[in-house]
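Removed: one protein chain of the complex. Kept in place: all other protein chains.
Our next item is chain A:
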Amino acid sequence: MLYYKTRKNDQVINLQAQAAFEVPLENNLLPAVNGAVIGVALNDKTLYQSLEKQFNEKPHVSPPKTPVLHIKTDNTHIGYGDTIQIPSNLGSVFAGPSLGIVIGKKACRVTEESALDYVQGYTIVNEVSLAETSFYRPAVKAKCRDTFCPIGPWVVDATDVETPQNLTIKTYINDTLCHETSTNQMIHSIEQVIAYISSFITLDVGDMIIAGTPLRTESLEIKANDVVMVEIEKIGRLVNPVAAE
């Protein structure tokens, strides 16, 4: 089952479909979720390894003891087909392909063993960011610009995704495959991330966790007039054009 959202006469309409072809993608969809969005940074093995040496130096001094979290504010959320607007004077902008874990029932202090019971399903996130030059201070300027978080096109019911920890994620820019990774590259698993966050943040129905984005190399750089597509096995494709702000 797929769950998606559209707008009609200023009202948000929640819809369901049995199959992808039933969803009218030509009408731009709303972001597939409307709750709080929390991202897990440094949750990719290659990214982590690339920074491991720095983690023992100032200002970090020691490697992270707990998953590193950040917030993608509402103004960043856009739906399938909406335009990512990028500033012209702040350096490179990068796509951030990730699995989105959507909460299906209120999760407060849940165990790793029961964590998947709280998942409604999965979606696709493009966690767009300016270059991540530092992980020392919160990345509000790099990550919270308007339109910097496409989410969608839909949420796929968890029962239809048998191996969420082993899904191929491909990023295409202008129809050229430019990056490939997998949810098996996460350092903290889906269950660990839900258990950790819910140990101090009560997650509500519709809240979403951005599972982890890869090292942002040149291959993920997006520019005005590009079309960026993130494809996750068993979930679908999230397509967004890019324009100058």
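Criterion: contacts are C-beta pairs under 8 Å (C-beta built on N, C-alpha and C of every residue); 3 or more make two chains touch, one makes a residue touch a chain; residues count from 1.
Methods note: contacts and distances are computed from a predicted model.
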Message: When one chain of this assembly is omitted, its UniProt record names it as which of these: "Putative ABC transport system ATP-binding protein", "5-carboxy-2-oxohept-3-enedioate decarboxylase HpaG2 subunit", "ATPase" or "Cytochrome b/b6 domain-containing protein"?
response: "5-carboxy-2-oxohept-3-enedioate decarboxylase HpaG2 subunit"
Message: For the chain not shown, which residue from A:N14, A:S50 or A:N75 touches it across the whole complex?
response: A:N75
- prompt: Where the complex has a chain not shown, which of A:L2, A:L42 or A:I169 is the residue touching it?
  reply: A:L42
- request: Kindly state which of the options A:K45, A:H60 or A:K234 is in contact with the chain not pictured.
  value: A:H60
- prompt: Of A:A17, A:C178 or A:I201, which one is in contact with the hidden chain?
  reply: A:I201
Message: To test your reading of the contact rule: which positions on chain A touch the chain that is missing from view?
response: 36, 38, 41-42, 59-62, 64-66, 68-71, 73-76, 108, 135-141, 144-146, 200-204
